[in-house]
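These notes are about the structure you will find just below.
The complex is shown incomplete by one protein chain, all other protein chains being positioned as in the whole.
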Amino acid sequence: MPPLFRPRHNTLAQISLFVVAAGAAGVPLGLMLYARTPYARGMQNPIEQPIQFDHRHHTRDEGIDCRYCHNTVDRSPAASVPQTQLCLNCHAQIWDKSPILEPVRESFFQNKPIKWTRVYQLPEFVYFNHSIHVNKGVGCVSCHGRVDQMAAVEKATPLTMSWCLECHRRPEANIRPVEEVTNMEWQPQGDPEEAGRAQAAKNNVATRTSCTTCHR
Amino acid sequence: MAAPQLDVRDPLEPVALIEGAAGHTDKTINDSLLAHVWRGAGKGWWACFAVALSLLGMLVISISWTLYKGIGTWGNNIPVGWAFGIINFVWWIGIGHAGTLISAILLLFQQKWRTSINRFAEAMTLFAVICALLFPLIHTGRPWFAAYWLLPYPSTNGIWPQFKSPLTWDVFAVSTYFTISLLFWFLGLVPDLAALRDSSQSKMKRTIYGMLAMGFRGSGRHWAEYKWSYVLLAGLSTPLVLSVHTIVSFDFATSVIPGWHTTIFPPYFVAGAVFSGFAMVMTWMIPARRFLGLKHVVTMKHLENMNKIMLVTGMFVSYGYLMEHFIAWYSGDPYEFAQFFYTRMRGPMKGIYWTMIFCNVIVPQIFWSKRWRTSIPVMWFASILINVGMWCERYNIVITSLHRDFIPSKWENYMPTWVDISLFAGTIGLFSTLFLLFLKFIPAVAVTEVKELRHELAHDPTADPVGETH
Partner (left out) sequence: MSCDDNHEARTKDRAKRRSLPIAGQTSSPKYWRSVEERDRTSPVPGAANEFAGGTFDVAQYGQEDGNGGNSVSRRGFMQVASLSTAMAAVGACTKPAHKIVPFVRRPEEVTPGNPLHFATAYGLDGYASGLLVESHEGRPTKIEGNPAHPQTLGATTSFEQSLTLSVYDDDRAKQIRSGTRPLAWRTFLAETAARTSQLGQNGGAGLRFLISPTTSPFLGDLRKRILDRFPSAKFVSYSSVADDGATDGTKLAFGKPLIARHKVASANVIVSLDADFLGEGNEQTRLSREFAARREPSRQMNRLYVVEPAMTITGAMADHRLRMPGGDVGAFLASLVSMMASRGIAALAPLASLTHGQRHWDPKWLVAVATDLERNRGNSLVIVGRRQPAAVHALAAALNVALGNLGNTVEYATPLTSDPTAGVAPLGTLVQEIAGGGVDTLVITASNPVYGAPVDFKLAKLLERVPNSIYFGLYEDETAAACKTMIPAAHPLESWGDLRATDGTVSIVQPLIAPLWGGIQEADVLAAFVGEGDVGAHALLKKFWKTQGKAPGDFDGTWERWLADGIVPGTAAPAEAGLTVDGQALAQAVAPALGAARQGMEIAFASDPKMYDGRFANSVWLQELPHPITKLTWDNAAMVSEATAKALNLEDGDVVEISYRDRRIDAPILRVPGHADDVVTLPLGYGRTGGEKVAAGIGFNAGELRFSDAPWFDRGVRLEKTERQIKFSITQDHWTMAPDGRETPPPVVSATIAEVLNPHSKFHTEVEDRRPDPEHPQPVIHKPVDYSGQPYKWAMAVDLNKCTGCSACVVACQSENNITTVGKENVRKGREMQWIRIDRYYTGSFEDPEVVTQPLACVHCETAPCEYVCPVNATVHSDEGLNEMVYNRCIGTRYCSNNCPYKVRRFNFLNYINDYSAARELGMNPDVTVRTRGIMEKCTYCVQRIERKRISTRIEGRMIQDGELLTACQQGCPTGAIVFGSLNDSNSKVSQLHADPRRYDLLYEIGTRPRTVYLARVRNPNPELGQPEKAGGHE
């Protein structure tokens, strides 16, 4: 009767054992890494909107302040996407024939809201409040990136909880004079650490990490 | 050279560990013990298997329903947040204790009589722990979350589980216990698997058993490594016997609920676990030895010893009950007092309490008598009663304590639903299914060790053939 197993089977056995072990360790590890990739966070992915609205043009060429359109950002949890009415404040006069703006006019005259696609989506149990951040000197750019350089807006930050906590535990890095919040190019003077701490004190920043700060 | 007195049937003489050891050779033992593996499945086996499978079916259905609808399908409410789920968990974990105790501790104590029953008990340990593990998983109604939050890993949330919580400790305790028991059991199997490989007829069986045997060829080196690693694992798992149920008991002991908040729980739980574990082994062993023809290796001697252990652990448990009540009175805590002397004894669930007292305190006392200790039917019924009693004990701890705690305005009664009941019945089904499969494909007795024992008894005239001393 021929032997059932040959020496090579030992190697086979050892390899398979190794594979099992490696898999057990590797798969979770891989998932953890994946969860941190920009892809998994939905970053670096310009979102197409019903209207080809170009932030570059409006903020830089026209120099319109963020708060002209997102005008509840400093008094409400929501920055609010502008009402159609607001677009027409200008576009009733300029580009009022442009085909690009057709949807806007349609929305206004047929009283149909424009349905924008959300770029920054927090889970519904996260209660983020724009007003307090803006009023304490967290710049738009800190979370939304260089919107003034985006043709179509894309998600610039991971929005993971640990990312939020980073700043809530050490806010200094992202605090600036309140009047500079919408400035996309602002840089702290001198040693950022120092300046940040000083500014935070000046703005009376008191970040909290209690759960109910964001989850209610 | 046979020792003739081995076959003497004098009631004053203790019974042998291997009946008719003289007549036996390694071969006969091999054949007799492997026979039930090679023998095709009989009608009886299929009948039992059918029953077990149908119960298993109920388990699948009730689990799916629970996960689909939520815990609302159970009888739980506020205040009774835990009920059958946790009772069954603790009950099964307890049952899972006999195996390790027998294999590890008795091994370290060189108790020869363990050899014929350890395989059996270890298998039951595994299956019991599997049944137990089901409940922590489903009792949140959303297991995908349990897995997601309970295990500590660097998540993108930047926060960790709560290591202060006994439930988190459970995760580690139980999973460790399961892993070690599995290894221990498998290691013990290896030589027998090799024996099966060598005696198997078809190529397929040979291949399968061969792979499982992991190339064990019985060379001196193999034996040496087998031996020391076996002892090593025994050493590893010994503390687990104590740790697992200790930690499980913390789930209750660390809380503030009258009836839970007590320091005696760890030892009392461990004793209870061994108690119920042996009872369960007994319940299955008695039919098994009869139907698998193992009477010559699983002798009255074994059964009697097990009964003695049950008697002892039963006393532990009774002492536990006694102390609970004593402390409740002595501490002067009105809530504790109310819990033990009113709610449990006279409350709406007093039936359960008194059943527990009867089964766990009264019943084991019969084992004082040699006559009953050695009577198969008596010990079999007793073992079943003890299983029931231990389940009632957990019911008392979990539900009776919860349903009436501090503020009377939020007392509620508890009523199990069909899901609760079929979950419980279902796990029994799962257990039986696994167990029957085990009996079908793996030698129920550690053949190697029996052979070894025979050699010891036969070759060493000084050796007490009965293995009383040591």
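By letter and in written order, the chains are A and B; residue numbering begins at 1 in each of them.
Please note the rule applied: a contact is a pair of C-beta atoms (placed from the backbone, for glycine too) under 8 Å apart; a residue touches a chain by one contact, two chains touch by 3 or more.
Being a predicted model, the structure only gives us computed values, none of them experimental.
Visitor: Quick one: which of B:405, B:420 or B:449 touches the chain that's been left out?
Guide: B:405
Visitor: Of B:62, B:76, B:283 or B:313, which residue touches the hidden chain?
Guide: Candidates B:62, B:76, B:283 or B:313; residue touching the omitted chain: B:76.
Visitor: Where the complex has a chain not shown, which of B:139, B:245, B:373 or B:394 is the residue touching it?
Guide: Missing-chain contact among the listed residues: B:139.
Visitor: For chain A, which residues lie in contact with the unshown chain of the complex?
Guide: So the residues of chain A touching the missing chain come out as 42, 72, 75-78, 80-86, 89, 107-108, 111-118, 121, 123-125, 127, 129, 131-132, 135-136, 159-161, 204, 206, 208, 210-213, 215-216.
Visitor: In terms of residues, what is the contact footprint of the unshown chain on chain B?
Guide: Chain B touches the chain not shown through residues 69-72, 75-82, 139-142, 144-146, 148-150, 156-157, 159-162, 164-168, 171, 251, 254-257, 334-335, 337-338, 342, 346, 402, 404-413, 415.
Criterion: only the chains that are shown with their structure count from here on.
Visitor: Just curious, how far off is chain B from chain A if you go by their C-alpha centres, in Å?
Guide: The mean C-alpha positions of chain A and chain B differ by 54 Å.
Visitor: Help me check something: in the complex, which residues belonging to chain A touch chain B?
Guide: Where chain A meets chain B, its residues are 4-5, 9-10, 13, 28, 32, 35-36, 158, 160-163, 165-166.
Visitor: Touching residues of chain B toward chain A in the complex: what are they?
Guide: Within the complex, chain B contacts chain A at residues 153-159, 197, 206-207, 210, 214-215.
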